[in-house]
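Every protein chain except one is present and positioned as in the full complex.
Letters A and B name the chains as they come in the text, with residue numbers starting at 1 for each one.
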Amino acid sequence: MEMNKIESPEESRKLLDKIVFDLTRSIVKKDELTRFWFFILIVFAGVGLWGWAIQIDQGLGVTGMRDYVSWGMYIANFVFFVAFSLVGFLISSAMHLLNIHWVKPISRVAEQVAIAGVALAGIIIVMDMGRPDRLLNVFLHGRFASPIVWDLTVVTTYLTISVLLFYIPLIPDLALLRDRLGDEVPKWKMKIYTILSLGWKGNAKQYKTVYHAMRVLMILIVPVGLSIHTVTSWLFAATLRAGWDTTIFGPYFVAGAFVAGVAAVIILMYIYRIRHGLQEYFEDIHFDKMAKLLVFVSLVYLYFNVNEFLVPGYKMKTAEGIHLSNIFSGGYSLMFWSVQISGLILPTILLLFKFFRKPLSLVIISVVVLATAWLKRFIIVIPTMEHPFLPIQNVPENFHHYAPTSIEIMITLFSFCAAILIISVLAKFFPVITIWEYAEEKGIDKKYLSEQPKN
Amino acid sequence: MDKNTRRKFMKTLGASIGAAGIIGSSSLLSSCNKVETVAGDKITLLTSSGELVEVDKAMLKPADMPSLSENQKRGREGLPGKSWVMVIDLAKCRNARECMKACQNHHQLRPEQHHINVLQMQDTEDTAPYYMPKPCKHCDNPPCTKVCPVNATFKRDDGIVLIDNERCIGCRFCVAACPYSARVFHWFEPRDAEKYEGVAYNIECNVPQKKGTISKCLFSADRLRDDKLPTCVSACPNGVYWFGDRNEDAVTNGTTKETVSFSKLVKDNAAYTLMAELGTKPRVYYLPPKDRTSPFQGNIEEHHS
Partner (left out) sequence: MIKKLTLLIVVILFLSAQQGISQEWLVPADKQSIENPSDYNLENVKKGKDLYMTNCKSCHGDAGKNNSLALVPLPPDIASETMQANSEGSLFYKLSNGKGLMPAFETTLPEADRWLLVNYIMNYSPDNTPVWVDLPPVKARLKATVNTVNRLVEIFAEAENKTGNYSNLTETPVNVCVERAFGNLPIGQVLTDNEGNAEFSIPENIIGDEEGFVTVVVSLGEDFEAKKVTVEKLKIGIPKETPKLIKKGVIWSTNENIPMWMLLSYLGAVGGAWLAIIYVVFQIVKIRRLSKE
């Protein structure tokens, strides 16, 4: 971790070789398990796509949504994916700008999550449309006063920035892969590395440009990252409905997003550490720090939760009261309290103890946090719609309550598999840690990076 | 008759009858039985009320229906100088539901889809339950058109909020935005979709309806263009509805055909708008359910659960 200048060039070269070897092992390695993993993901994503085909053919009636609960699991997924992606902004921008060094090896993992999340957010929202064939209308007839247009704009912008923020620090690494992997990877893969590395030479001007571009992106992603989740919250807060009609929805969503995203990054870090033997790279101390970060963002989120539920719960205005009774002590109470306790309060308390900040226990806690984060999105979307201002009458029984159907579960399965697929592909093609940055942190001079290996 | 000609006929007649606005409740208008006595080629046609009728071919004349884009253009502009308002007298409503039936026929709706829905209401435990017909409020500060991403739902200068179902992308943001639950979505193929196939789209009655798009009460904008009262207003047997142009300060009762001053009616009867505190500025006024002549026979348990 510490900046300990290595004097001897030999030592530097040796250390660099080791780092490159360790971090490219997952790219070079051909094994059945990886193939099986991709196979499973593609099959399940395919099954989900088939569900979408059925939905397009028969109409959104194949879902559990009806005229009163007209937004369901897809919108919950959408909010979840947006939330999930926001960690890219937190870790690879905000914390970088604050010069927090330990976070550097984690940036790329955070960007993987960001790209996968925001891409799937964009896709799932199309799957929720009654007429996906008319998507182009949004560009032809877009109304600038509609939060959906803002959301679509900001999702595209965030996706572009995330891809760039993934790509630019990757350029020197691509040059390393191009120069060092040789015959270890298939020709087509090498061709991709060669093209994407832009003929990188590693001269000072190039590094300067990379740093400059990264800095621009890191600053740019601050407003855009905040916007993406704030605008998403406005899809709800812009309505008059009880439970959504609240002014703190923007920061409430942003805080919640950090919790989900940090948990997702911790899980990925753990998987890479175990699967690719990166114990020396994703060290215990990283997990410890991430655990502390999770505690911090959870406390912020808890603060917003107190505001979001205590204030209206104190007053119990007519419609708001019905909504709150439903989630506090009604049909959604079990889900609500398990989310609040096991997804927020308990992790915060447990992670105050060093014992639980160890990788394995932390990752278990993170899985719980991430799962409850999804349930929380469900609770944000559905109960409000089940209790409109006017009574639900003269409609069939299934209009009164919402339960997702198998088609919705299939499409949700698709979205999750597709998100994991994106992360897996990124992890299979590119090093999960920025090699050149990591080497620099270890005290290796940049000049060794652009050296051609002897053999 | 081969299929194509039939479809062509359906297209023109469906549209012209739509414009003429024959309403579904034939019980009210029982004057058109003459068709049976005329001999000659008969043709089965679809009326805008969703009924198949047999008409003598000689009686058909080509309809003067503007082309699709013209229809949409004039539909977006509205009727010049008008400002439509509705007054619903809750004391008169006896839950006859003729409005709901006629509306569903006019607008090609399934039995569970309501542009107008008669709700059983009870404001507090101690107050009396009553029936409340609930159409779209055609708000002057409409939360629904505010959020539409493609301008598929829009407000016209005569106050009516319409939907262009050839533009709608089916995002259902307007459904979430509407506090009155006035909007319905076509989760499946609309009712009698095959009958309406090939019929030119009329934006002012939102027919033919389309799968994956939104629909809602339109104040029967197509009938207003022909100087006719909205379907629900005409269909009511109990004198519940008053409808008219606020600019000329007059509303007409759909049952008794009586015309009165709008401002006097709403002032004398302490009219109110639904959930005025939301600031949506509805165009539908309610007269309180005072001095009701028929007992409430519903089941209020469902209310506000």
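The working rule: contacts are C-beta pairs under 8 Å (C-beta built on N, C-alpha and C of every residue); 3 or more make two chains touch, one makes a residue touch a chain.
All of these numbers come straight from a predicted model, not from anything done at the bench.
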Among B:250, B:274 or B:287, residue touching the chain not depicted: B:250
Residues of chain A (touch criterion as defined above) contacting the omitted chain: 142-145, 150, 153, 157, 160-161, 164, 167-168, 171, 198-201, 203, 205-206, 209-210, 212-213, 216-217, 220, 223-224, 227
Where the unshown chain meets chain B, residue by residue: 27-28, 30, 80-83, 94, 96, 140-143, 145-146, 151, 154-159, 227-229, 237-239, 243-245, 247-250, 252, 255-261, 291-295
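The working rule: only the chains that are shown with their structure count from here on.
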Centre-to-centre distance between chain B and chain A (centres being mean Cα positions), rounded to whole Å: 46
Residue ranges of chain B touching chain A (in the complex, touch as defined): 100, 112-114, 117-121, 134, 143, 146-152, 167-173, 175-177, 179-181, 183-189, 211-214, 275, 278, 280, 302-305
Contact footprint of chain B on chain A as seen in their complex: 58-61, 63, 65-68, 70-71, 128-132, 134-135, 137-138, 140-143, 145-149, 152, 235-236, 238-241, 322, 385, 388-396, 399
